[in-house]
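Removed from the display is one protein chain of the complex; every other protein chain stays in position.
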Amino acid sequence: MHSKKNSPVRNFFRAVGAIIWKDLSTEFRSRELLSAVLIFALLVILIFNFALELDVKTRTSVTSGVLWVTFAFAGTIGLNRSMAVEKDRGCLEGLLLAPVDRSAIYFGKAISNLAFMLIIEAIILPVYSLLYNTNLFNLGLIGVILLGSVGYVAVGTLLASMAVQTRTRDVLLPILLFPVVIPIMIAAVKASNGFLQGIAITELMPYINLLLVYDVIFIAVAFMVFDYVVEE
Amino acid sequence: MQPQPLALKVLNIASAVLLAIATGMVFFYAQLAESGPAQRIFYFHVANAWVGMLGFLAAAVASVAYLRTHDIKWDVVELAAIEISLVFFFIAIMLGSIWAKAEWNTWWRWEDNRLVTAAIMEMIYFAYMLLRQGIEDSDRRARFSAVYALVGSLSVPITFMSIRWANALFHPLVISTVSDAIKTPFLATSEMKLTFFFCLFTFSVIFINLIWHRIRLGNLEQKVEQLKLKVMQ
Partner (left out) sequence: MIEVHKLIKRFGLKTVLRGIEFKVQPGEFVALLGPNGSGKTTFLHILATLSKPSIGEIRIAGFQLPSQASSVRQQLGVVTHQPLLYGDLTAEENLLFYGRMYAIPDIGNRIAEVLGMIGLFARRRDLVRTFSRGMQQRLAIGRAVLHNPDVMLFDEPYTGLDQDASTMLDDVLQTVASHGRTVVMTSHDLARAEDLATRFDILSRGVITASIHREELGQDNLLSFYRQALTE
């Protein structure tokens, strides 16, 4: 019975949707990971507060940096956990047995990782705004956070899938990931800072372009190479 | 164990001889620069970085080749190239740091795009080594290493561009060490230019020599593994 409902394309999207639904349901039910990562992020901000002696003047120039470092670290925890769930009960095999293209697994996991990261960021922004009496509700800033997170998660999902299959697991992911996402950190921090300081968008275009290029290249590479990481 | 082929033996000697000549040229043939004796570091600094780049490119090519053919020989080449690149970039960074101290009185220059990029590449290499250490199955190790080598290789040019832009907007007056150096008083005379290119040539030969040795070593390691398994079974 091969009705239109069963076309490979529809199956692909259905599978991606199923994976996203599964990840988000699991997380919303227990909210373990969400709380853990949030508390971690808040602690990082706290540490920065004391480590950097933020007076009002220095604070504005350093805000973007602090935010992105927080996102980067909190991100690795989320990525690790997301892939560990599949590895621990052998569920990855369950996904591999499904009659869909492997890239559906990649996109499903990447999108749910992205959703997770965006939720964290959406909570941290207002909290930071409150703590430091700065207005972070800036459309440009939000755009940059979106672009940066996409690139981070694109590479992160791929590398996390590898890291989780090695002996050194949790420790390995940040080591693999950070050197490779430096372009995102640079461009995102500069662009965020630019938007917060009210610099004209035309001057920030190089950074935004960089983020776009990075995102496109690495989403393409990651999804092409994902097969090699999950298949024997 | 197969003895070294004749070509390799010749190459060993050639490398040693060329290196001796190059050293001689650096100290005696090339004139003393206006900026002082510390400038002599420049010749080997760039040559080492050049070898590092060769290794980097070789690794990138090998990683793609492995993913397409699944022939373990490419994994051996990839590892050899990265190890060599790691060492030579490290030397280049050291020399660059010494030179920076002599010329600009600082051990590290964040404004130097190439220096910073090289440091990031070293981090990627170390991450690569750690990745390999954490995997026992040779097939999986080869696959994952190739994937990471590919991802790393792609990120390096982008990293370089991003550092360059970031620095350009905020440190517009700084020159980058190499391309300007070739044009400016760093290589004023033709003897100095000749020394410079001779060093590049010498180190290219050294690169081929070393990677050949390293690949042979890698192949021997494979053979040992195979024999071990036979004995166990």
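All chains are identified by letter, namely A and B, in their written order; residue positions are counted from 1 within each chain.
The rule is short, and it goes like this: contacts are C-beta pairs under 8 Å (C-beta built on N, C-alpha and C of every residue); 3 or more make two chains touch, one makes a residue touch a chain.
Keep in mind the model is a prediction, meaning the values are calculated, not measured.
The omitted chain makes contact with just one of the residues A:A98, A:V171 or A:I217: A:A98.
Touch with the chain that is not drawn comes from one residue among B:T69, B:S138 or B:T189, which is B:S138. The missing chain lies against chain A, touching residues 1, 5-6, 10-11, 14-15, 17-18, 21-22, 25-26, 29-30, 85, 89-91, 93-101, 231-232. What chain B contributes to its contact with the hidden chain is residues 72, 137-139, 222, 225-226, 229, 233.
Note that in this section only the chains that are shown with their structure count from here on.
Distance from the chain A centre to the chain B centre is 32 Å, each centre being the mean of its Cα atoms.
Residues 155, 158-159, 162-163, 165-169, 172, 175-176, 178-183, 186-187, 190, 206-207, 210, 213-214, 217-218, 221-222, 225, 228-229, 232 of chain A touch chain B in their complex. Interface of chain B with chain A (complex): residues 67, 120, 123-124, 126-127, 130-131, 133-136, 139-140, 143-144, 146-148, 150-152, 154-155, 158-159, 161-163, 165-166, 169.
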